[in-house]
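Every protein chain but one is kept in place in this view of the complex.
Should a chain be cited, it is by its letter among A, B and C, assigned in written order, with residues numbered from 1 in that chain.
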Amino acid sequence: MKPFEIVETPIEAQKYTDYVLHAGAGAVTVFTGHVREWTHGVRTLYLAYEAYVPMAEKKLAEIGAEMEVKWPGVKVAIVHRIGELHISDIAVLIAVSSPHRKAAYEANEYAIERIKEVVPIWKKEIWEDGEEWIGGQKKYPENGVVSK
Amino acid sequence: MKPFEIVETPIEAQKYTDYVLHAGAGAVTVFTGHVREWTHGVRTLYLAYEAYVPMAEKKLAEIGAEMEVKWPGVKVAIVHRIGELHISDIAVLIAVSSPHRKAAYEANEYAIERIKEVVPIWKKEIWEDGEEWIGGQKKYPENGVVSK
Amino acid sequence: MIKVNYFARLRELTGKAEETLEKESMTVGELLDWAEATYPGFGKDTMYVAVNEEYALKEDVIRSGDICAFIPPVSGG
Partner (left out) sequence: MIKVNYFARLRELTGKAEETLEKESMTVGELLDWAEATYPGFGKDTMYVAVNEEYALKEDVIRSGDICAFIPPVSGG
């Protein structure tokens, strides 16, 4: 495994948790995003994720670096799966260890927000009667996608 | 497994994660509290946890019920280990699933705060040159430990 | 008869995990006073009492058959 990676196979939580754990870690938070059956009353059959893989892995690593600056002492692993994903499959996993719990929660939530802003990954929802690439609503800022 | 339990053996995250996952869950947060080697510059050899087991399991279940009221749609499992725990062992695990991620983070953090307030579990730290039951500093409120 | 449980620091202080008081009825406050008088260093001011696995107030009445526990400040997690 790499600590920041895009994969095409099912995500196993344990190996990322093991990666972030160390003798100084008092708290570990693991967030997993799963394919949900119903969204706004519409039934999802499955999702198809696509990524600009080298750039996506680079951006995940940048998010990890941002977290280490904002919350000193955290250790981070982030993995996103692409391809065809079915109900309850893990799409994304964020593992964060920290000496203390507050940082483990905050840093983890920061990671998922940043992923949704800057990492070149796209989701297509496939329903019984159609399909659509998600994300079209959002207007991109004129001054660029700046690192935080 | 029981969704709210005190155990004497190592905690395996997967079975609690599996328990909270369902087709309507879009987000799962898993918090694990681990035995840390260094606390305030003092090296911990190991910890000994003790619980008033039936009351502790009851209080864990009450915390789960509080969470379901505050964040409708969450599904919760909480397990705390007792006995002798060594560096990096999991002392407590909180698994929360939710349709959306915000509630999964918030409810999870709420759970650990409540555990530290109301669940009858005690930790003894054993160092190279001594040992001490932790928790003595806190003054209990006169009006009781009220459910939130 | 009222059964009383001791945990953690109190189990070590009293040298016992439980004992039985030959009482028909007493308040939580009276139980705390008894423990403070019986076991030097008990520290009743930081202590809670659970009656039948529920936190009780000082004025609550304990009756024969009830199971009590002294709850020192908790430190789980």
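Going forward, contacts are C-beta pairs under 8 Å (C-beta built on N, C-alpha and C of every residue); 3 or more make two chains touch, one makes a residue touch a chain.
Being a predicted model, the structure only gives us computed values, none of them experimental.
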Partner chains on view for the chain not depicted: A
Which of A:11, A:30, A:96 or A:115 contacts the chain that the document leaves out: A:115
Touching residues on chain A - with respect to the absent chain: 33, 49-52, 54-56, 58, 80, 91-92, 112, 115-124, 133-140, 143-145
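Heads up, the rule we're going with is that only the chains that are shown with their structure count from here on.
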Centre distance in Å when chain A and chain B are each reduced to the mean of their C-alpha atoms: 25
Inter-centroid spacing, chain C versus chain A (mean Cα positions, whole Å): 49
Shared-contact residues (touching 2 or more other chains) in chain B: 33, 112
